[in-house]
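Only one protein chain is missing; all other protein chains are in place.
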Amino acid sequence: MAVVERTAPPAARQVPAGPRKGWRAHWHLYAAISPFYLLFLAFGLIPVGFSLYLSFHRWDGLGAMEWAGLTQYQYLLSDSDFWQSIGTTLVIWALATFPMIFLAMVTAVLLNSAVRFKNAYRFAYFLPSVTSVVAVAIVFGSIFSTDFGMVNALLQAVGLDQVAWLNTPWGIKIAIATLMTWQWTGYNAIIFLAGLQTVPGDLYEAARIDGAGPVQTFFRVTLPLLRPTLLFVLVVSTVTGLQSFSEPQVLLQTTANESTFAGGPDRAGQTMVLYFFQQTFDNNDFGYGAAVAWGIFLVVVLFSIINWRLVQRRGEQ
Amino acid sequence: MRLSRRGVLRAGLAGTAATALGGLTTGCAVPTGSTGRNMVLWYWSGGLGDSVVKSAAARYEDSVRLKAVQIGGYYRSKLITTMAGNANIPDIAGLKGEDMASYLPNSDQFVDLRTLGADRLKSRYLDWKWQQAVAPDGSLIGFPIDVGPVVHYYQPAVFERAGLASEPADVSRELNTWEKFFAAGEQLRKRVPGTRILTDVNSVFEMSIGQGTTRFVDEDRTFIGDGPRVRACWDRAVEAKRRGIVSNIVTGTPDSIAATEKGTLPSQLNASWAAGDLKLAYPRTKGRWRVAACPGGPSNVGGSFLAITRACREPERAFEIITWMLDADNQARGFTEAGLFPSTPASYRAKRLRQPDPFFGGQITMDVFGPAAQQIPVAFNSPYDVALGQPIRDEIKNVGVLGKDPKTAWEDAMKSCRRIAKHLGVNL
Partner (left out) sequence: MASIKGSGRRGAALHASLIIGVLLSAFPFYWAVVMSTHTSSEIFSYPPKLLPGSHFLQNVRNLFDTIDFFGSMGNSLLVATVVTVLVLFFDSLAAFVFAKFPFPGRRVLFGLLMLIFMVPAQLAAIPQFVIMSKIGWIGSMTALIVPAAANAFGIFWMRQYMRSAIHDELLDAARLDGARFLRQYWHVALPVVRPGLAFLGIFTFMGQWNDYAWPLIALTNPDNVTLQVALSQLNGTRGTTDYGMVMTGALLALIPLLIVFAVGARQIIGDLAKGAVRG
């Protein structure tokens, strides 16, 4: 299909100014991409380098630093709490991301075809991503409460038992994932909507003449063209989703005596970043906190590469 | 309601906590603070009485321009960032009680208030509170703002139905030990079905820890969380679970609001400032509450201090200002304005603090709060307490909420503690 050819990486096709000419011939290209890298050199490199340096030390945030060699990293590898937080983060991420991407895509396609009230719909779907976090906390705490919560009311209506959502390890994870899905589906739907605008209208026309139904059209025409957008959404959801912390914090409010970074019973909602906060701010262990942050970075990079590969490979098929 | 406090707010703002790491080794740099006539004071919303701050600014305007700044978000991370960054450091900074243990080892960041003559004011403040700001090297880094004595809030009508004592003096006397409190909890559950005396086991554990003079790590940097004292607190919390006097309700949800309003959770152990939370969260229960002494003795949660940083150019003037702001009269004002319970016993006799409180059925609550505040034990707070208390807190919660076997839970907690102690260089 012509479509697929169009999305092929253009690099191969524009051979005339190939690498032979060396980088001098491309100075304008380097200049065009330079602002990002210059800003990173100016404001990002020192902080990043410093946190690396810090991860080889012990530091309480105010006093003198003490050389610790590789001990922070050795401890990181053996720290079962950190490994548990990786598992927690991945489970919550998966529970939130796949439904979210699916719903966002469906919403985008529906929005793309709805002719009337389009503005009103878009506006409403945008609201969750900007709603105040205090309100979100109160509403979701209420929706998932045991005796008076809407979710349990629905369960009982269809003859199922109540679930103590915020008091059980799986309940907590599901509640957090639901909150994330609610908050970011509209946001991603708008991304997909922008992506859908790159699909030329005559392709739909052609598909219709071929006798394709809406579902077929989606899989044969829309999805292949949406692949770059899908890749973007998946990678961004991975990078941000694996670094989530505010949702569990909001949902698992604690009493005054407890840490807000603890993540509820069985640490069921303690994501990697919450664990980082706990080490850094509750325990004043800034050196170990830095090592945890680098651990988080590695996990994020690893999963981003995996997801990238998955989407790319399917694109090649 | 608890939901409101640290939970949600710190959460939404956790972005701030995101300010973490770093601190360049600017060892030789001169710290910079305010400029010109300015004297900058950092605190948090509700950390000082508004009118006290205003009158301090007016009172000292001939000599300095007092700029009082309310810092939002996660207060300590902003303070540490500017201190480690050596720039724009405030002259005077509020320090929260729960953070004191982490400031104390770094007393060189603050002016030793003894050098400014603090000792001559010592007798006017609660001694245990004063001791909380004494660093290991003997210097005094903070001047007392408020304290948070723990008391027993309860609904007398429900207690009466259960055949329990209901007058504050009787409740204080008849429920003065944990054993009697637990027995009352059982009686309450039996006589008024569906009712529990406490929401969860964690408050039993926390208040018990706070009633002693040691916590999880001692002065010699040795882990004592495996010792008899913490174990006794643990066993007490487990017993509360075993005897069925705690609920399955999650604090802060509509379940807990409804249960508290209905009177099926008619009682809580909490600090003085929780009175404000009750009034805010349950306005319809006005008149249905009373205050009694906490079973097992008084303890403290929260409270705060004012410190003078090393960047301050006029420590004498700063000291004059903070001692005025925190004298007995102004602390009494702080209590009526912001619920800051005074650390100056002289304030407890102030007329405006002895008004009958209609929310508590006209009770003069100071009769309970005052004695509680004066009897709080002096406990040692190690900078490692939070790290080594957390596994035990996590596991007692698992026992309370998930019904985990207490024996396994204790073993798991000790295993975690040993691992963390080794990592932090705490002796076992």
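The chains carry the letters A and B, assigned in the order they are written, with residues numbered from 1 in each.
Throughout what follows, a residue touches a chain if its C-beta (ideal position, glycine included) is under 8 Å from a C-beta of that chain, and two chains touch if they have at least 3 such contacts.
Please read all numbers here as calculations on a predicted model, not as lab measurements.
Undergrad: Given that one chain is not shown, what are the shown chains it touches?
TA: Per the touch rule above, the missing chain touches A, B.
Undergrad: For the chain not shown, which residue from A:64, A:94 or A:194 touches it across the whole complex?
TA: A:194
Undergrad: From the list A:75, A:93 or A:125, which touches the chain that is not on show?
TA: With A:75, A:93 or A:125 as choices, the missing chain is touched by A:125.
Undergrad: Tell me where the left-out chain touches chain A, residue by residue.
TA: Residues 6-7, 9-11, 13-14, 17-19, 22-23, 26, 28-30, 32-33, 35-37, 39-40, 42-44, 46-48, 50-51, 107, 109-132, 134-136, 138-140, 142, 148, 182, 185-187, 190-191, 193-195, 197-202, 204, 207-208, 213-214, 217, 222, 225, 227-229, 231-232, 235-236, 239, 243, 256, 273, 276-277, 290, 293, 296-297, 300-301, 304 of chain A touch the chain that is not shown.
Undergrad: Which chain B residues would touch the chain omitted from the figure, given the whole complex?
TA: 1, 3-6, 9, 13, 15-24, 26, 32, 44-47, 67, 69-73, 77-78, 80-82, 84-88, 254, 257-258, 261, 273-284, 302, 338-339
By our rule, only the chains that are shown with their structure count from here on.
Undergrad: Taking each chain's centre as the mean position of its Cα atoms, how many Å separate chain A from chain B?
TA: Spacing between the chain centres: roughly 36 Å.
Undergrad: Would you tell me which residues of chain B are touching chain A in their complex?
TA: 2-3, 5-12, 14-15, 17, 20-25, 74, 76-77, 80, 83-84, 102-103, 105-106, 109, 202-203, 206, 248-255, 258, 270-271, 274, 301-302, 383-384, 386-387, 390, 393-394, 397-398, 401-402, 416, 419, 423-425
Undergrad: Given the complex with chain B, which residues does chain A contribute to the contact?
TA: 46-47, 50-51, 54, 58-63, 65, 75, 78-81, 132-134, 137-138, 141-142, 144-149, 164, 166-169, 245-246, 249-250, 252-260, 262, 265-267, 276-278, 280-286, 288-290, 293
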